[in-house]
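With one protein chain removed, the remaining protein chains of the complex are shown where they sit.
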Amino acid sequence: MEAVDFERAKAIRQRNLRLWLAFLLAPPALVLIIFVFIPMVSAVLYSLYEWDGLARGEFIGLRNFYDILFGPRLSAELFNAFWNNVKVFVTLMIVQNGYALVLAMLLARNPRGYRFYQVVFFLPVILSTVIIGFQWKLFLNPVFGLVNKALIYFGLSDWALPWLGLPETALPAMLLVNSWHWFGFPTLVFLAAIHRIPTDFIEAARLDGASEWRIAREIIWPLMAPAVTIIVVLTFIGSFNWFEIPYIMNGLEGSPEGSTDMLGLLFYRTAFGSVSVGTSDFGHGSALAVLMFIFIFVFSILATKYLTSREVEMS
Amino acid sequence: MKRSISITAKAALVATGLAVAAPAAAQTNLDFWSWRQEDAKAYNEIIAEFEKTHPDINITYTAHEAKAYNTILTTALAGGAGPDIIHTRAYGSLENISGAGYLEPLDGKVDFSHIPESLLRGTTLRADGKVYSVPFATQTVLVYYNKDLFDKAGVTPPETWDEFKQVTDKLKEAGITPLANGIADGWTIEVASGAIMPNFYGESFFGDVTSGKTTFEDPRYVAALGKMAELAPYMPTGFEAVDYATMKALFTSGSAAMFIGGSWEIPAWREAGLNFGFMAGPAAKAGDTRMVATWLDGGYAVNAASPNKEAALEFIRFTATPEFAQMLADKLNNVPAVQGATPKDEALQQIIKLQEHQTPYIMLVAFRYQKPTGSTLLQDGLKKLLTGQATPEEVAKAVADGLASPE
Partner (left out) sequence: MANVELRAVDKSFGRVDVIRNVNLDIRDGEFVVFVGPSGCGKSTLLRLVAGLEDLTDGEIHIDGQRVDHLAPSRRGVAMVFQSYALYPHFTVRENMGYALRVAGEDKAEIARKVEAAADVLQLTEYLDRKPKALSGGQRQRVAIGRAIVRDPKVFLFDEPLSNLDAKLRVQMRIELTKLHGKLGATMIYVTHDQVEAMTMADKIVVLRDGVVEQVGPPLELYNRPANLFVAGFIGSPAMNMFEGSVVEAGADGLVLDLPGVGRLSWPASGTLKAGDKVHFGIRPEHFIREGEPDGKVAGEVYAAERLGGETYIYLNTENGSEVTVHASGDWAARPGDRLEAGFMLENAHLFGPDGQAVPGREG
């Protein structure tokens, strides 16, 4: 009899605890539903209608999607922007994250001034993207900009290009700015991952005769896989949602000549219009947003699955 | 006795209360939204003038942040709310809301006799031919020049294209950047085309191209594009990346001698203490008329969902009068769309004089209703033209083809 009561009391206690947890998690879930889920559903709905300015027209099924993917002009813009986003992802992976990896490996060896470097590298990350975009736009200004002034001062006048005005240099310049802005973040994540690797592994490898390069490649790199997963997926999402820097530095049209056009800019232009681009078009805009969401969502999950499979537990 | 007095007193109180309440009930409160934050003071003065003659109407002017204005306004309208009186844009942007039925049609309710037909077109919904907004002010494309720099280089304002090129060459020799304009912000190069091209494609082209008699591949237009291509050498080094802010900085700092831009720049030059003049774009050859491109900046409209439509219309009627135009000119330095005012400001007088030979700012006025817009196509084309990546013929074809195949 007594024993049964104990069981019951224990069950009630556990149930109460779980109810409490559910109660505490409900408000954030509700906020998420209201501000994420509902807009997402409404975007899907919007994308199925024809829009005339702000007025919803008739139901047209997947016509908007068809226009975006196969229509003569929108599809050209879409694939141009998409290709640019791909370039952004690849470049950021190599330049920003590669640089971060090298820095993290160097920092992990505990150089003199370790703290100082850590702070300095992370500093740009905490600055506002808007400020950074604007400030670098000024630095790169062909007339007053520090960059060209410095190049001219050092006798490199031929190098003093209108960086943001040429289709060949605008995107690379913006990518360097973005890398400058963010490299501290992957550096810190990588550094934390390297610090998590017991020093014994590295010392054992050193005794096994492995060179520093080999240790980095064969011991440290595989063991920091979880951090790599996080950074790759975040960079992927960030690259395909890239908006602030291109918008601030080169405007909504992805100029010059669409060389800095991104899916985010194309979406914004299409959905909300702009002074020169014309009126807003919720239908095509929403369809584009839905396509972007599906693409990023599916690829993020595939990438996460693949990358997680190569992680190993330490110890 | 006591009791009857008290009743009388109550009755009297009620009576006076009613008497006081009556005008209050008749007092109509109107909301007036705009994107012109910098004009709030002047608008309040104009509203005060209006309220003097209309004591029963009380208008509250609210200015929103310019870039967010469209979004704020359309969101409010879509939600069945929004102000009674709306400061609207013109052309395609206006159709966005007039086409959706948010605005009250004004035909037959407002006297448009003081407003030129060409400007009314900017606030007319093409679908039903009705006017939805009272045009308020025009913008004009001008060629500004720095008088001090012209003196320094020993040049005078050019009249013709040949003279213009001689002047720019001389300025260049004197080590002065002739033209502040760049192409990083696409719209600034379209504005510049509004000063140069009309004098080459001529007065009749607008009518011909809008009526479908010709296309943008017309030789007149191609020739005009060719002149735009000749501007590149006079622009600042790195003009590919020179944006609007840089252009203004170049001109106000006295680094560049000329600036092709809209009439709205005048206050900025004055504030910078610049010794400047302005003119229409150069004539194709000596003796030709020099045309300026103009367009309507926007208008005033009534919210179709307003509970106080009649009172709002009363104010809207007021905005279509020369008295209002006079105030607009004197208090805001705007070039009024409504005719019959004589502004005190000399520059304004000069612009009105230049407008005697005006031509519509072509893409905004007539080709911004579809996608891609004429502006997008022209801006893309001009950028390629000025960077030597396309010939005038190719640009003209791209514009014509783009407009012929809207999505």
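Before moving on, here are some points about what is shown:
All chains are identified by letter, namely A and B, in their written order; residue positions are counted from 1 within each chain.
Note that contacts are C-beta pairs under 8 Å (C-beta built on N, C-alpha and C of every residue); 3 or more make two chains touch, one makes a residue touch a chain.
As the structure is a prediction and not an experimental result, all values here were calculated from the model.
The hidden chain, counted over the whole complex, makes contact with A.
Interface note for the absent chain: among A:49, A:180, A:201 or A:243, the touching residue is A:201.
Among A:188, A:223 or A:288, only A:223 touches the chain left out of the display. Residues touching the missing chain, restricted to subunit A, are 198, 200-201, 203-210, 214, 219, 222-223, 312-315 (touch as defined at the top).
One rule holds in what follows: only the chains that are shown with their structure count from here on.
Partner subunit A is touched in their complex by these residues of subunit B: 70-71, 74, 77-78, 92-93, 95-97, 99-102, 182-187, 190, 236-243, 246, 249-250, 255, 368-373, 375-376, 379-380, 383-384, 387, 389, 402, 405, 407. On the side of subunit A, the complex with subunit B involves touching residues 52-55, 67, 71-74, 137, 140-144, 148, 160-166, 170, 250-251, 253, 255-257, 272-273, 275-281, 284.
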